[in-house]
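Of the protein chains in this complex, all but one are displayed in their positions.
So, chain A:
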Amino acid sequence: MAHSGMRGLSVFISDIRNCRNKELERIRVDKELGHIRTRFKSEKGLSFYEKKKYVWKVLYIYMLGYDVDFGHMETLSLISAPKYGEKQVGYIATSCLLNENCDFLRIVINSVRNDIIGRNETFQCLALTLVGNIGGRDFAESLAPDVQKLLISSSCRPIVRKKAALCLLRLYRKNPDIINIDGWSDTMAQLLDERDFGVLTSVMSLLVSLVSNNTDAYWNCIPKCVKILERLARNQDIPQDYTYYGIPCPWLQVKIMRALQYFPTIEDPNTLKSLLEVLQRIMMGTDVVKNINKNNASHAVLFEALALAMHLDAEKDIMSQCVALLGKFIAVREPNIRYLGLENMTRILLVTDVHDVIKKHQTQIITNLKDPDISIRRRALDLLYGMCDVTNAKDIVEELLQYLNEADFAMREELALKVAILAEKFAPDLSWYVDVVLQLIDKAGDFVSDDIWHRVVQFVTNNEDLQPYAAAKAKEYLNKHVLHETMVKVSAYLLGEHGHLLSRRPGCSPKEIFAIINEKLPTVSTETIAIILSTYAKILTHTQPPEPELQDQIWSIFKKYEGYINVEIQQRAVEYLALSKKGVSLTDILAEMPKFPERKSALLKKTEDTESDTAEQSALRLRTQQKASDALVVTDQRTANGEIKAGQLSPVKLPNQNMNVNSEEQTTTNGALDTVDLDPTLSTDLIGDLLAIEGPPSISVPTEQTPVSGLDQETDLIGALALSTVDEQSNSIKPIGDIEEWFQALCIKDSGVLYEDIYIQIGLKADWRAHQGRIILFIGNKSTSSLTSVQALVLPPSYLKMDLSLLPSTIPPRAQVQCCLDVINICPSRDTSVLDFSYRYGSVMIEAKLRLPVVLNKFLQPISISPDDFFSQWKSLSEPPLKVQEVVKGVKTLSLPEMARLLSSVQLRVTPGLDTNPNNLVASSTFHSESIHAMLCLLRIETDPSDRTQIRMTVASGDPTLTFELKEFIKEKLIIIPNARPVPSPTSLQTQNPVLPAASNDDPGAMLAGLL
């Protein structure tokens, strides 16, 4: 076979194809890579043909999933080749192998620009495509005007302009400022007069992006869009090549209708009328045909028309047509149409009130819940969830509970969460709610998160009528032999609180309840033991007059746990024992739980959409936010001034507290011992969460919360009691995600999320050059109202110079602002700097202390070093403090390659083979700072194959501080430090101590970390 004129490439591909297994493939690939590497290195000057061939091989190898860490320069050099063939390979390979964050890319900006402004249109296309695919901010700044010129130029052919449109789209996303909205909306309208369908398709994508960022401009494009759509729908004057199975360019039709969904409304009555006519035509005129491709294409258009009609909230009869069509779709055999029918039915629920019509299809939807295809089952589940209301909640929830028995693993967690939420939102009565959740725990305990059982406890605590019922149910479940541990937790908790209400019933005396719980004690985990101990203490309190026999039994258990290995349990046992011997004071402290303040359900909060990673906000989501939808109504929302609106499930009697922002007195109001925040999403510490002694959480974020104000008044009473777990700021608004994880990720990457909660997202992008860096913070308001009092403050530690640009104090709804932070590294240190960020949403002040990923490795630059250089340096740095050695224990068990990867992730270049002992790793890097400029750092790690948890580490550099700091830094990376807390204590900032993660002191790893 003659293949693409590159024989060597074809031979290589054949070889790969003939490899019988992955191992042989790897060997062949390694051989080829070795060959290419030597060829590239051999300075003899490869011909462009050879370079082209090798680059395709590299690309092929990369596609197979092998890392190729060389050849980038050769690829880039092809971009400036004179011949089309080579240039093309250069451009395509660059956009596959590199990404916008690659420093390499900068060196070709000029060549790319030359191609863009040059006369050769095939070159222009290549360059525009590259920039469109991987162009970053640098490109946006230097190329935007040229690209705009091409797009609007009348002398340019469509082949170039269509690419210019999408290239501009990319640059606009990188930097929205490149487009000046004022004039540009007219330009866009003019572009829509285009006759070429390729250009129109691209321009439409550009329009979608522009409109989604700015729904107020670009009104003037609406009539033009509708015109094009009309022309397509009527099939007037459409070139044959753009007609797909008789359908006039379905993709363009879809795109236009999508663009129209980004405009909040269409005001001009004539335009609206024409549009509705088109939609009607599509809806009436789409028939099911035999040809699958035609069918798909016409239905693609139809579904988009439905979505647009929903968005326009068209007249009643169009909407009922929509629902009728969808009803038809969910009953067909063809799985794709059925899937989309279900999906769109769910969407229509979000925008219009068609619950009643959709309810007619309930049986059909439930049938789909049992479909063999998981994609369809998921859609059916979502739809059932969306259509559930008070009238059908019982049916649907029971159906879902039943389905839980057979549902596949992949869906169970979601299913469990949805059941719990529906039960909570639409319970016709509270006892039903308790029934459902207990059944849920019984059937799918593994998938019931703590949030769910915590919520039941809250409801039961807040509703006296419910307490005896719940306690009786709990007891019933405890009688079962096989029981999920979560059931033990919730039952023990409920019986501890309310078991005494049952005391008159047969089999429910304190003694009997104790006995039944005690059966479970030997088999449960520490978390549950903690709950059970509290339950015992409560049983003792409620047993008046005391029963000596029961008392003895419980005391002996407390005594048994006094020496327990877990500190929390130990403490509980000691304290409960001491308290229960005090008699009367016990009743005060262990009295029933006060009511929980009403709060938004953590479950509902959890389900609120947290994904915002698509470039454009989905049109639907925008729409839902614009319109107060009742599909996601939360029953107990607080009004702005902090009053509580009683929702369906709110307790009859509201707790007598005011919820004013920042009112710290409230922590003392109900005799609580501490202010553990109960909201399960807020505290990951279960033991501190629902156990025993609680106070209402503060609603807002007190900036400087006086530590546990409740404690002061009651100190005598409590004595040494230390149940408090107040180690976190009690923000009521918590990040959706783990700040620490984000931080850790950013320490290694240069862009990502720094912080996100339900209102705001802070993205970060950093660019490092030697000892300098620039961080750009992208602060996006996700909510539909303005965020005010936005403040960011950086306290630069002594080793850094930091300069933060001004930040507007208000961020308008759905807007993003940027803020630039310039960093200069003065001397080596492992400290981190902290960004104090705060803003106000309504009356709530939210504050976050965020560690900035300005860490030591950002100023390191990996460097390869020859053995001779290495050894001469290594020898010359012979003594401490320039060269230090330490044996480190408690190291994560990593294989050598893993350890090497870890080192290279922090910019230390591992040079294999330098150390003759294969168990050792040697790495080198350059550290940049203002005081010592560029300084070579050398590292050697000697591992012990028989004991992977310890290593000997030697670090050398020409600066004693650098040597020390680097050694500590690497050590921190290698040892196990569990439970790292996201919030650094403010003191660590002032004292310039390294921020050691606070961890519970029963943890050997943490103690180790503390010792270091």
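In this section, a residue touches a chain if its C-beta (ideal position, glycine included) is under 8 Å from a C-beta of that chain, and two chains touch if they have at least 3 such contacts; residues count from 1.
Throughout what follows, contacts and distances are computed from a predicted model.
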From "Cardiotrophin-like cytokine factor 1", "AP complex subunit sigma", "Two-component response regulator ARR2 isoform X1" or "RALBP1 associated Eps domain containing 2", the hidden chain's UniProt protein name: "AP complex subunit sigma"
With the full complex in mind, choose from A:376, A:417, A:914 or A:936 the residue touching the hidden chain. A:376
Per the touch definition above, residue among A:17, A:195, A:290 or A:316 touching the missing chain: A:17
Please identify which residue in A:40, A:54, A:197 or A:536 touches the non-displayed chain. A:197
Just to verify: which one of A:122, A:270 or A:525 makes contact with the chain not shown? A:122
Would you mind spotting which of A:67, A:408 or A:549 touches the chain that isn't drawn? A:67
Give me the chain A residues in contact with the hidden chain, please. 1, 3-5, 10, 13, 17, 56, 59-60, 62-65, 67, 84-85, 88-89, 92, 96, 99-101, 122, 125, 129, 132-134, 159, 162-163, 166-167, 169-170, 197-198, 201-202, 205, 208, 239, 241-242, 244, 249-252, 254-255, 258, 293, 296-297, 299-300, 303-304, 335-336, 338-340, 372-373, 375-376, 378, 611, 613-616, 618-621
